[in-house]
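Removed from the display is one protein chain of the complex; every other protein chain stays in position.
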Amino acid sequence: MILGRVIGTVWATQKDPGIENLKLLIVRYLDLDKQPLKGFDVAVDTVQAGVGDLVLVAKGSSARQTEQTQGKPVDAVVMAVVEGYHTEQLATIDRSNAARERSAAACLKGLQEE
Amino acid sequence: MILGRVIGTVWATQKDPGIENLKLLIVRYLDLDKQPLKGFDVAVDTVQAGVGDLVLVAKGSSARQTEQTQGKPVDAVVMAVVEGYHTEQLATIDRSNAARERSAAACLKGLQEE
Amino acid sequence: MILGRVIGTVWATQKDPGIENLKLLIVRYLDLDKQPLKGFDVAVDTVQAGVGDLVLVAKGSSARQTEQTQGKPVDAVVMAVVEGYHTEQLATIDRSNAARERSAAACLKGLQEE
Amino acid sequence: MILGRVIGTVWATQKDPGIENLKLLIVRYLDLDKQPLKGFDVAVDTVQAGVGDLVLVAKGSSARQTEQTQGKPVDAVVMAVVEGYHTEQLATIDRSNAARERSAAACLKGLQEE
Partner (left out) sequence: MILGRVIGTVWATQKDPGIENLKLLIVRYLDLDKQPLKGFDVAVDTVQAGVGDLVLVAKGSSARQTEQTQGKPVDAVVMAVVEGYHTEQLATIDRSNAARERSAAACLKGLQEE
């Protein structure tokens, strides 16, 4: 799913009958520092998301796996409002992986020397 | 769904029987300032859209979820003519989020000091 | 659907039984001035397209909605040979939209002044 | 389908039961001069492809249309080993199209002058 921020809404009267009564949100995609990326999407809201909310967007046929969007010509759906997320730096992960590998190697060496 | 402007039409006689009688539109994708992006698509019209119209395009299997396109080899459909849309600046949203967090923090601090 | 030019063919003997007897075309994607883009695809032919033809390619599950490709592991199909297309400049469209809005505003102003 | 070269294999023990016994290949995508592009994919092998082979990869739901991958969480499959391909230069195609149009125009002119 893609991380984004709801920044607006779209209205349309001339539309496929399948999307009557669906709320259309404009979602700007974000990087992990919550800075805006170039991409954006118009997505159907299924979780009462509002402008300003940090959200997850599911795309493609997966966007039709909700009660509101089933069988409808929509390819993007807001299926969660993000409360928070936590990430670790890749550098930290790499150092810790390296440390683990070193201690495994040391352990193995110890075993072999016994 | 992707935001675009209908800029033309395509005609083809040698084609899959499934797309007989479908109108093929050329849609230029737009950014949120309605400036043209590089991308464009040939999409089936299902909402009587015409050249110059601001539209939404659904892609992939979702493009086949309309009465006209069901079971046909089409992967892009114009499923709405956009009447208008409203967006807020991400900067404004961020300031207002920050203000809300500050006032929540102040409120909490007040409660703790009581 | 994506606009492209058939520029070649591919042959393969070691392949999934599902694609026996299918003709595999190399399609170079084009911009609206018919200049080659970087992208290209290997697509199954279903409309007797030949090298040099301007074509439309449907992708993903939509590529399997033809008699020849149903239930087969193919994700791109040539489903139409393009005879021609017509586009209007976005600049022209924008001017004409602006003119329409001006005359609507003038008309409204006239009504209000009556 | 995408043109690529098998450059390696991946092994995993902790995995979805659906992919037990499937061979996972690393496929580097190529341009039409067989030079490596940036993109690569991990794809399930269904045609006994090996490292060094030039192959075609089908993506998305189409990757599940083989006996081995049906109903499994895989989105890329090697469904053919490419034996060879032939392409014509777009420039050559354009010249020949132009020539054909000129001779058609000349022919028409001749008819009109009769």
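We just call them A, B, C and D in the order they show up, numbering each chain from 1.
Basically, a contact is a pair of C-beta atoms (placed from the backbone, for glycine too) under 8 Å apart; a residue touches a chain by one contact, two chains touch by 3 or more.
Being a predicted model, the structure only gives us computed values, none of them experimental.
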{"item": "Residues in chain A touching the chain absent from view", "value": "1-3, 32, 46-49, 56, 58-66, 69, 77, 79-90, 93, 96-97"}
{"item": "Interface residues of chain D (partner: the chain not displayed)", "value": "5, 7-16, 18-19, 24, 26, 28, 36, 40-43, 51-52, 60-61, 63-64, 71-76"}
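Going forward, only the chains that are shown with their structure count from here on.
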{"item": "Rounded Å distance between chain B and chain C, as computed from the means of their C-alpha atoms", "value": "18"}
{"item": "Centre distance in Å when chain B and chain D are each reduced to the mean of their C-alpha atoms", "value": "29"}
{"item": "Chain C, residues touching no fewer than two other chains", "value": "60-61, 63-64"}
